[in-house]
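The structure that follows is given in the form of structure tokens.
For this depiction, one protein chain was excluded, whereas all remaining protein chains were kept in their positions.
When the chains are written out, they are named A, B and C in that same order, and each has its own residue count from 1.
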């Protein structure tokens, strides 16, 4: 049974494990004040080509999201999200648990644009309603789509013009930035959004997300927020060592490219076989629509999520690749699909 | 410069790292539903000699504390803590951030007894005040003292008689249980407290605490709480693999014994040298009272916390040992102390 | 300028003011433990024909809603509301501020039915999502519609079958119960919902809502919740005296009937004049669709909300009547409308 269920089924890229081993007995300060974390932060700043940013390492995405959003907002302020947004659907009300409403917008492609945001602003007029103050987007989105540079520029401009924070959830940012259809660079983000995170857990780390805060004022006393929400690891080195390794050279991007290459193989042959997809996804998650008999057949040897029922006979499934996906497994899947169709 | 500053200066015990490497490319379910976590839970249950408990793995102590306390209490209920308690002092108001008051009791030795709790109950009489509902203790305490079995039995009985939950923070539980003065067994805790956690971060793990919930009713939908507070790691295996290794044999306790042995060497020779201690600590933190000139001298080669000013000429410092403390370093410290005194 | 803007433009019914004056210098216990509150509670129980309920008096609707919802739910649980629901739209995120997600359902008539709720339950499957636990409805709804007994029975049965609390916001309950189309009795509510409130502010009181909790278990330590949320008035008598007066005889219902009669006059003549309505409202708020020129004309002498733009030439306005609405003003409005149309 091979799994295309998600991009966190394996451990970490061997280079990260080796780095943990090599540094293991060095004594380091706790709580992210160690040398490795400092180096990781420097490397990330270099990669982003900007020194006026602040980087904090977290253990996971929900932890990052709830800390950022509750830190940036005043009690009566709300965050806007697509109805597919992770914070809206899949975080067990973590944002609301910090006291903030998540205003959702129904979208078909997982992406927000200025018109969406404007409609929310128009509907929030006085102190009897929450005040929308932040826009949350994911890139790639939870359904695999990605933002073009132009789309993000338009959204960014609208947010600035309306005094809204723009926050980008980059749980799979590597895959978006390494997508063939992508025209964004990591360094573009600093001017386009107020904060974003570079996902490590889903791109080669045991755990870890690197939050980048692009404005000094938003970073004020930020470590207090992290500690209060339970996110300050005693052995912060565990995150520092891994991110240092990911950004010492192009490893972070190489891993994402591999994931994209693997999903590309799947996509090409699925398309050739005549199947369509639920969404236009140029990142490491694809949602092919298969007849149910084919799904049942494939489930004998592969595990994946059944995403959505399309009609009586067909469903969309989710296939996810990662840095660890084996090309053999991809080939076998395609072979098995073709054989089943004979 | 050698550090006696804390018990989280190094990485993980090599066996844990090896286990991470050996399992690295196996595909596992996410979010703590993997085989390793299941095994770790089984091993912990066996060690505790009880099947009717529930075990959840967390990434850190504050995360564990805030999740447990907010999960167990109703909005108007409060938790009682010694004024030295970690949740009262060192968690940046994490408990209050979930909506609950921490009622503190001034104590000299870090420990709570029935009389302490009774005085709080007597002072909370109606709906104009919070309702005390939980007692939080640490073993060992934040100042190194430990509870005897009798003390814990008395506290437990009082809590049961007064319908209070008793929760034990075991960030350094290994050191307490392996202390020469200890007469508690891990398996005793199940009947004495409602929940406790077995600290991993400070006893050989990269990160990880194993929460044990001793009552079915308190475990209801508990994973929802973990997820909402940001504590559910995608690669839960990272925790499972480490705890499995710690509890596959006596490793967890062997590591604690080493820490205690090292602190014992320090204690013996410091005492021999004529110095006293701030607290009676039979666990891996000790608080010798040194003349300031000696502290200055030792700081040239060792790092440690200056805990408290005693008078114009003396201060208490904190020395902490761990599974990783080298006997050579301990000997050198003692030697340097003696030399300085000549 | 006469206002049809809302049902809280005037003070209180004179009988309530007189009761405040008559009792003014009697010394009473504070915090709702006075004789008048006790009597009011008794009278409400008699009217509901049930002794096994608990009644608490509040100063306003948002205060009531946020206290009830946060008291009934566990941290990870959520409340379901129509997208028109007051808690979803008009309480500045008060529910989220207590930590709970409000799951909204798009409806056209402001009312929820079992199919709506089922679709939400089907979409919430595991601990990565909030757990829907309560259904919030308003009767009448925020757009004037009311529930039939059958509709409420079906919803109630579904909620019981799925272990969901059903809570009814009765800010304008008098108007619903006294509507010509209504077939519910106040006493029916006890078996149909878990809690509801009888709105006083919008039906003759200076301020005040009477919350009725229909299950003992939900009432446990409820006064702690009220106090913690700031809802326990020192002079609770102010609420008690008014509700005692409203329920000493049929005053509460007589006032609602007057409001309904006044809105009935408006509705009849607006319909006769050929205009339609945005919603089918048998309660004290109606939403006629007028040409914009007529609205502008009427605004010279009357104040009311413009509710929704219908097309380039027409808008729906909201007209609200109350216990205090003068028949003369209603006649004048109709006259002015007719004159404008000539």
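FYI, a residue touches a chain if its C-beta (ideal position, glycine included) is under 8 Å from a C-beta of that chain, and two chains touch if they have at least 3 such contacts.
All values reported here derive from a predicted model rather than from experimental measurement.
Colleague: With the missing chain put back, one of B:91, B:142, B:169 or B:245 would touch it. Which one?
Modeller: B:91
Colleague: From the list C:10, C:183, C:220 or C:250, which touches the chain that is not on show?
Modeller: With C:10, C:183, C:220 or C:250 as choices, the missing chain is touched by C:10.
Colleague: For the chain that got dropped from the picture, name the residues of subunit C it touches.
Modeller: For subunit C, the residues touching the absent chain are 2-3, 6, 8-12, 14, 17, 20-21, 23-30, 59-64, 66-67, 91-94, 97, 201-202, 206-207, 224, 227-235, 237-238, 324.
Colleague: Pick out the residues on subunit A that sit against the missing chain.
Modeller: Residues 31, 70-71, 74-76, 98-99, 127-128, 130-131, 221, 223-228, 232 of subunit A touch the chain absent from view.
Colleague: For subunit B, which residues lie in contact with the unshown chain of the complex?
Modeller: Here the touching residues of subunit B are 75-76, 78, 89-93, 96-102, 127-130.
The rule we apply is simple: only the chains that are shown with their structure count from here on.
Colleague: Looking at subunit A with subunit C, do both copies bring the same residues to the contact (over half shared) or different ones?
Modeller: The interface of subunit A with subunit C is built from mostly shared positions.
Colleague: Tell me which chain's centre, taken as the mean of its C-alpha atoms, is farthest from subunit B.
Modeller: The most remote chain is C.
Colleague: Of all the chains, which has the CA centre nearest the overall CA centre?
Modeller: If one averages C-alpha positions chain by chain, the most central is A.
Colleague: For subunit A versus subunit B, what separation do you get between their C-alpha means, in angstrom?
Modeller: 34
Colleague: Averaging over Cα atoms per chain, report the distance between subunit A and subunit C in Å.
Modeller: 43
Colleague: Would you please write down the residue numbers of subunit A that are in contact with two or more other chains?
Modeller: As it turns out, subunit A has residues touching two or more other chains at 91-93, 97.
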